[in-house]
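Pasting a structure here, questions to come.
Only one protein chain is missing; all other protein chains are in place.
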Amino acid sequence: MNEKTINRRIFNNKLYKIFVSSFSFLSIIPLFLIIYFVLIRGIKYINLKFIFSMPKPMGELGGGIFNAIVGSFIIVGVAALIAIPIGIMVGIFLSEYKEKKFTEIVKIFVDTLQGIPSIVIGIIAYLWIVKPLKQFSALSGSIALSFIMLPLVIKSTEEVLNLVPVDIKEAAYALGAPYHRIVLKILLPSGSVGILTGTLIGISRILGETAPLLFTAFGNQFLNLNLLKPMSTIPYLIYVYATSPYKDWHNQAFAASTILIIIVLSINLLGRFIEKKWKT
Amino acid sequence: MENIILKIINLNAYYGNQKVLKNVDLEIYENRVTTILGPSGCGKTTLIRCINRLHELSPGARIEGQILLKGEDLYQIEPMIVRQKIGMVFQKPNPFPTMTIYDNVIAGYILSGIKLSKEEKDKIVEESLIKSGLWDEVKENLFKKGTFLSGGQQQRLCIARALAMKPEILLLDEPTSALDPVATSVIEELIIELKKSVTTVLVTHNIGQAGRVSDYTAFFYLGELVEFGKTTEMFTVPKSKKTEEYLIGKIG
Partner (left out) sequence: MRKDKVFKIILLLSGFLIVALLSGIFLSLVFSSIPSIKEFGINFLFSKDWDPVNNKFGALPFLIGTLLTSVISLLISIPFSLSISIFLSEILKNKLISNIFQTFVELIAGIPSVIVGLWGLFILAPFMRTLQLKLGIQPIGVGIFTASIILSIMIIPYSASIGKEVISMVPTEVKEGAISLGATEFETLKSVTLPFSFNGIFAGFLLSFGRAFGETMAVTMVIGNSNKIPDSIFSPGQTMASLIANEFTEATTKLYTSSLIEIGLILFIVSMLINILGRLIIRRFKF
């Protein structure tokens, strides 16, 4: 092996490291670019009035996004109330009935559910809720979002329950405890942090979802608290304002995005933080 | 008179702040089998990982001191060259799962992009497999995946892979710890056989194995070289109390 080939190999190795590192760093630049531009264009329009007042009619300057903020919290809250209990039950099922063939099928179905494009979920909520009730409604939006959140809760529950040591369960069995109490009083509490993480990540995900709301919750210029009526949400408002021809609405879209991105990323980071804290 | 091929001078090795080898001075003789013996955690594996410069790949690992191969400081040469001159066989057999038996043997050449003619390749494969005693068992299946072999065969394939690079020293890191007794004795016979062509450094915590195959033994305890000498002498009249305690099973 002569010196020339050695040097070439060392050079190639360095080149590889430089290439891989720089492409990696380039890939996270969009994260900062997006956050930077959204914040820089949005933050100056954010004030208490923007948060707490209602939108002005189309074309008029000013106004706020109070109805959309309230709407987002209601719709996401209802979606979480649907998805969390069902998700936890399915998660328990998957981790407790591991050997069954049926469990494998359910697992594949959960994966598939997670892979369905969110716009298709929107169609389903439209067909199942909006069409029979003959009107757009917050409830249909919540149901669509719960379908998106469901697989996330299921998977984090299953994963964390699989990590609970067998001897904890066996100790409980040895004490003669009935099965449902073992699951609810021993397994679930020892996995609660993982479930919380999954829930937070799920909420941060559906808080930003727009596509499934386009023809379910739709939007509403007014503050609405009725689940059976159309309701506005922050992401929906961003979409409508961004694609409108009004400069003022564009600015408001950036302001609303600033609020949304801060909420979503904070919840997301909080979820990760709790998970890391707990795992170590 | 023995020929010194490798000379370790005042070697200290660290993982982070933890000192795992302390002021080690050791000489390895050419075409002899030297055993590095000692209880687990005594730094024996670290020592041979220093010799072929694998130690430095672990996070926070560093060394002080010198290791001379025929008078040349190993830490002044490119690590890739050091590793080609000093082959290594690991605790767990680790043939490359995506390669055939044939490619596994010449893996060192494939990896570093050295072009060989078909004849050269065939020759190296046959020679190495004969040396490692595997040829008769695999010559019909050279183009099957190496992972289909038994554990002992896989380990001999790894020895063939190391021998194919024509190393000056072969490091064996507890090569039989994952094997059954029959496969172990095959490997032990192989080690004795290989002595003619290559210097061998064998790490083991198995006293019997050290006694059966090695000419020299270095006994390590808690990162320090306690005693070095001819295996036969050390095993009959150990100079150090520690060595004696280990040999009779009091520590370990």
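Every chain is named by a letter (A and B) in the order it is written, and numbering of its residues begins at 1.
As a working rule, contacts are C-beta pairs under 8 Å (C-beta built on N, C-alpha and C of every residue); 3 or more make two chains touch, one makes a residue touch a chain.
Given the structure is predicted, the values throughout are model-derived calculations rather than measurements.
Only one residue in the set A:179, A:222 or A:278 touches the chain that does not appear here, and it is A:179.
For the options B:28, B:42, B:74 or B:107, the residue in contact with the chain missing from this view is B:107. Remark: the omitted chain is touched by one listed residue; of A:46, A:92 or A:172 this is A:92. Per the touch definition above, the residue from A:13, A:47 or A:192 contacting the chain not shown is A:13. Where chain B meets the chain that is not shown, the touching residues are 52, 54, 57, 59, 80-84, 87-88, 90-92, 94-98, 107-108, 110-113, 158, 161-162, 165. Residues 9-10, 12-13, 15-17, 19-21, 23-24, 26-28, 30-31, 33-35, 37-38, 41, 86, 89-90, 92-94, 96-97, 102-103, 105-106, 108-120, 122-124, 126-128, 147, 154, 178-180, 183, 204-205, 207-211, 214-215, 218, 235, 238-239, 242-243, 250, 253-254, 257, 260-261, 264-265, 268-269, 272, 276 are the ones on chain A that touch the missing chain.
The criterion applied here is as follows: only the chains that are shown with their structure count from here on.
Centroids of chain A and chain B (each the mean of its C-alpha atoms) stand 53 Å apart. Residues 78, 80-81, 84, 112-114 of chain B are the ones touching chain A in the complex. Chain contact summary for the complex, chain A toward chain B: residues 1, 5-6, 9-10.
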